[in-house]
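Yeah, one chain of the complex is gone here, protein chain that is, but the others are all in their spots.
And then subunit A:
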Amino acid sequence: MTAETMEAPAVAAPTATPPHPLREFWGYFSANHGAVAGLVIIIAVVLVALLADVIAPHSPYVTDTSIALKPPFWQEGGSIAYPLGTDPIGRDILSRLIYGARLSLLIGLVVVAISIVAGTVLGLVAGFFRGLTEIFIMRLMDIILTLPSLLLAIVIVAVLGPGLMNSMLAVALVILPHYVRLARAAVITETSKDYVTAARVSGAGTTRLMFREVLPNCTAPLIVQASLGISTAILDAAALGFLGLGAQPPSPEWGTMLADAREFVLRAWWVVTFPGLAILITVLAFNLLGDGLRDALDPKLKR
């Protein structure tokens, strides 16, 4: 803190150019080791997902009962051909985890994309038009927030029918209120500022004001929430998969893999351990990244 105050005059001197915003961001971000670790893990998971066809030793779907329930290679009876063992119908667990990374990342991205777009639009509308529109939207969001998130998702999927698409929609709806609230709050603080008045005076229409002027200034909290949202989405979609309501077998979605493996917990520890570990590590990475982004994008908060 003191060091920063000391340096302040130097930065303010007319000759010194301020650091590029990205550079400044990276400076804050890389100071947080946890966040960097999260980013590295995420990059690794993305690479695994992209290169699944190349690096997976086996097909994630081909079954072979003659090699069912083989333990991992370091245990007696395991073989290096199936490094993390095989599941009850003889599929290679490592290959299924690798292909599962694709699904989990896809779920996270699609869910957050849907809710961030819908949420931002609803939030912008609520923040700009106020009055009845705002009350209606925000009350609706309050109701969604009141209900336990997974319960609502479960009910929606139970009604729409189990499946990957429906579970993604359900989770997107459940996390929607966070984005609506953030966007609305940001819009309300921003619209009272001079630059918005200036734009309005120079004749900008509401749509232009909403999307070209105000929105770019509200992105920081949305980005942070998006990163945390991906972890919630992966976790909730996996929970739905585990309950048999999400992606359906033989899909290698991690939660669905756990559901298949449940009854084998007593005799084959590896079929339940690895899929859950994959979920935990990925979710943890996105949470670390989200925390780091929040600190870096909002230096007021923790410094």
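The rule is short, and it goes like this: a contact is a pair of C-beta atoms (placed from the backbone, for glycine too) under 8 Å apart; a residue touches a chain by one contact, two chains touch by 3 or more; residues count from 1.
Operating definition for what follows: contacts and distances are computed from a predicted model.
When the listed names "Peptide ABC transporter permease", "Phosphonates transport ATP-binding protein PhnK", "Glycine cleavage system H protein" or "NADH-quinone oxidoreductase subunit I" are checked against UniProt, the chain not shown comes out as "Peptide ABC transporter permease". Only one of the listed residues, A:49, A:150 or A:297, touches the absent chain: A:150. Touching the chain that is not shown, out of A:84, A:97, A:116 or A:235: A:235 (per the contact rule at the top). Across A:22, A:159 or A:201, the single residue that touches the chain missing here is A:159. Of the candidate positions A:165, A:198, A:223 or A:265, contact with the hidden chain is made by A:265. Hidden from this view is one chain, which touches subunit A at 34, 139-140, 142-143, 146-152, 154-156, 158-160, 231, 235, 238-239, 242-245, 255, 258, 262, 265-266, 269, 272-273, 275-277, 279-280, 283-284, 287-288, 291.
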